[in-house]
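Rather than the whole complex, this shows some of its chains in their spots.
Note that the chains are named A, B, C and D in the order they appear, and that numbering of residues resets to 1 at the start of each chain.
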Amino acid sequence: MVEPSTRVPDSLLEQYQSVSNATVLGKLLQRGYDKTYMNGVRSLAPGRRLVGRAVTLRYLPSRPDLAKRVATGAHGEGFNETPRWQALEAMGPGDVFVGDAMGLSTVSTGGDVVFSRIVTQAAAGLVTDGGVRDGHKVVRYGYPVFAGDSTPTVGEPNILPYEVNAPVQCGGVLVWPGDVILGDDTGVVVLPSQLAEELLPECVEHDETEQALLEYTQERKISPKSFYPFNDDTKKIYEEWKKRRG
Amino acid sequence: MVEPSTRVPDSLLEQYQSVSNATVLGKLLQRGYDKTYMNGVRSLAPGRRLVGRAVTLRYLPSRPDLAKRVATGAHGEGFNETPRWQALEAMGPGDVFVGDAMGLSTVSTGGDVVFSRIVTQAAAGLVTDGGVRDGHKVVRYGYPVFAGDSTPTVGEPNILPYEVNAPVQCGGVLVWPGDVILGDDTGVVVLPSQLAEELLPECVEHDETEQALLEYTQERKISPKSFYPFNDDTKKIYEEWKKRRG
Amino acid sequence: MVEPSTRVPDSLLEQYQSVSNATVLGKLLQRGYDKTYMNGVRSLAPGRRLVGRAVTLRYLPSRPDLAKRVATGAHGEGFNETPRWQALEAMGPGDVFVGDAMGLSTVSTGGDVVFSRIVTQAAAGLVTDGGVRDGHKVVRYGYPVFAGDSTPTVGEPNILPYEVNAPVQCGGVLVWPGDVILGDDTGVVVLPSQLAEELLPECVEHDETEQALLEYTQERKISPKSFYPFNDDTKKIYEEWKKRRG
Amino acid sequence: MVEPSTRVPDSLLEQYQSVSNATVLGKLLQRGYDKTYMNGVRSLAPGRRLVGRAVTLRYLPSRPDLAKRVATGAHGEGFNETPRWQALEAMGPGDVFVGDAMGLSTVSTGGDVVFSRIVTQAAAGLVTDGGVRDGHKVVRYGYPVFAGDSTPTVGEPNILPYEVNAPVQCGGVLVWPGDVILGDDTGVVVLPSQLAEELLPECVEHDETEQALLEYTQERKISPKSFYPFNDDTKKIYEEWKKRRG
């Protein structure tokens, strides 16, 4: 297990609730972080916002001998998939389960029984580039779910959970344990934990400037052409917008 | 035409209405039936449950000489696509149209005029790994529709209906005429007709055990870890759940 | 810039509002126009109908020297993406922005600030085989949006707008400036401008015949088999339907 | 089993040996046959020309109960895959095995033991949109092999041979038993049997005209621009070429 060097506090997570994914992605890109958007991972419950710290689980292709190695749980009978339970038991409020299923979008990483633990842990949500078994049931728990697909398949003959809180790929993006996972209707963006604090004010200002600019141009029925990309005139509009808001 | 050796009775179909697709798939897998989930076939009307006996139609790539061979219908003018009508006319309550369109998801297998016949036949629904023309109109008939996609395209220049009630592939899965076709928001699972009766009690018990387990752990806000995969403790929880239910 | 030889009048556009995309595609196919349906372009706001004249924008893969060439806008600071603004400024009521993004479905062609201009121009809508940044925000403007995907990504490091009102491909279909762009829940069909007037009566008659046939067969609970493809009996049903309607 | 209405004689097959696949495809296209080129099927032995009559075998997705149905061969022990042997035993000189494996390019349709029968039958070759097991061994038999891929996999858990000499799809193309299968380094083209005789003279003339034109323009180091597509001047060049050849 890797301990994240920076633990992003709940208060900071809270502030990201109202920031746009696209804005965070843009600011990360300016710092050279150019692979932050997960491919092939979509919201199974459109409209829900996800913000949380990554608890990662790395799956591997299944194999009979691997199954024996990883199944050393309490009951010792049948297959217990210990690493998956380790990940779920380690979660708490503000944490997000991130399952690296090697992009196998229709293979199950778990279903409504397993992922019911996210509710009782009061955790933030669920992300995987694999499938979620009976996704339409899992979304009833009310937390945000982002996955490759909803599926009726079984995981075990295809993939096995292997390792908790190692750095993983998910949807082609690196996820380091503790990274901030941001989900909205465009999908999932990964914000490295050590940048979360630094980026917030820029993101908020960016979103507000966009808002100010939109109100300004829509009211006057004019083009945003002269104000975009942002320039001195845009700043003026933003400054006035802030004054009016008080 | 192939006659299914086992005709699944309506009463059995009715009982599968409340069983989970994922549960059926799991039980089939335990018996070595490992290709039962259709790839690339999704619900065009989320929320609708489909249960019914397969009436199959095999499409082939279109060719001018094939068009002449298959069009020998009543009117003799233009293209009558007789095998498609044969399939639709053969349907009744509890039957599902299953169109093997060779996975050509945006090619039309039929549209709202053709598939209006499913309504007047009081049949159970429509499944294809091809496209459904004007899918947003077809779903207004109220029956469940599972397809590769909704499309505005025309079938005839691309594919032709060729054969009724032969065994076919659909979404990479074998469908034998009379097989039970199960659709929910995770897609479509195929249950061989001769297994339908045998599997039902296991499926019901599995679904109920999951339900009992979920209620037990959610009420207590504890992990299902020790009870999953199912073991003796899970059985106890289930037995008590059944008693309480009476 | 290419001037379309035929400007389709607003009154004609209006009449296409109630015509089915599938019907238009079928009539075009009969005239040898066999590539009229955009692949991989779907409605981000299901239920909305799009009819309008194409204003095209051709994107190219990004490159530092190309960025310098195309950015020669008013402010001269930063990147102004002039051709995109040219396209948007050229639009008016009844016009549709058509962005050829070379099928890069998750790459942004613009977001809610840029495409807010479609609202103030009172234009008809937005089509691209690329992505729309923050698509869930853009659809709030109320106009129809058809795209490869909704995305949080940034366009500039990936693609650059290059040329306005040149003929382009979009979703594998030729779009000539001024062509009629038709969108519904099955996606987008392109109707060459010079055929718009000629095709309308056929399309209307076709849609009405289908409607008459459906009412006839559904009321009587009979098969449409003998009336489809359309024949003399179908025509009779249609004639009576028209009489009853008065 | 379907009997082809026209049996293409060996003498005609022989004459197609020197005709170009591209030319045949072009002539078929002019008659409205627009789906004649197999997608995803390539030569495992580049340089070998294939011409022969199709003996078709239709595979289906595997299922335990289907395995029992199709395995009713002589030995009765284990899996005999009778329909595959039926197809191979039915072949003779000038025949081509055409396996419809539903486009599963890495799934085995057979290997060097099974396809050794093509040698002892003195048949023309092997085509499938599935895989050929140990393709590098099969090509040592010396006959042309066209397949989705060479693979070490086993067929039976994935697909099962079901039906001999039914019309099938292969690589997205209709193949009717008896059709002429033409393979070269560009892949495989299907020529409907009833058109084989009619098309030959056109194809030969086309290929010779191209040859004449190429010699004419390459010798003079001039552009073929004025002679292509073929026109009266091209015909003159061709006539003179024929005279010179005697």
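Note that a contact is a pair of C-beta atoms (placed from the backbone, for glycine too) under 8 Å apart; a residue touches a chain by one contact, two chains touch by 3 or more.
Being a predicted model, the structure only gives us computed values, none of them experimental.
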Full count of same-sequence chains in the assembly - 4 placed in this view: 6
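Convention: only the chains that are shown with their structure count from here on.
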Chain copies touching (chain B, chain C) - same or different residues, decided at half shared: different
Chain C-chain D separation of Cα centroids, rounded to whole Å: 41
Between chain C and chain B, distance of the C-alpha-averaged centres to the nearest whole Å: 33
Where chain B and chain D are represented by their mean Cα positions, the distance between them in whole Å: 35
Pairwise touch network: line, ring, star, complete, or other: other
Inter-chain touch pairs (all): A-B, A-C, B-C, B-D
Of all residues in chain B, those that touch chain C in their complex: 73-75, 77-80, 85, 88-89, 106, 111-114, 116-117, 119-120, 133-136, 150-154, 157
Complex contacts: residues of chain B adjacent to chain D: 31-35, 60-66, 102-103, 157-158, 162, 167-169, 172-174, 176, 192, 194
Parts of chain B lying in touch with chain A, wherever the complex brings them together: 20-22, 24-26, 29, 34, 37, 39, 46, 184-187, 189, 210, 213-214, 217-218, 221-226, 228-229, 231
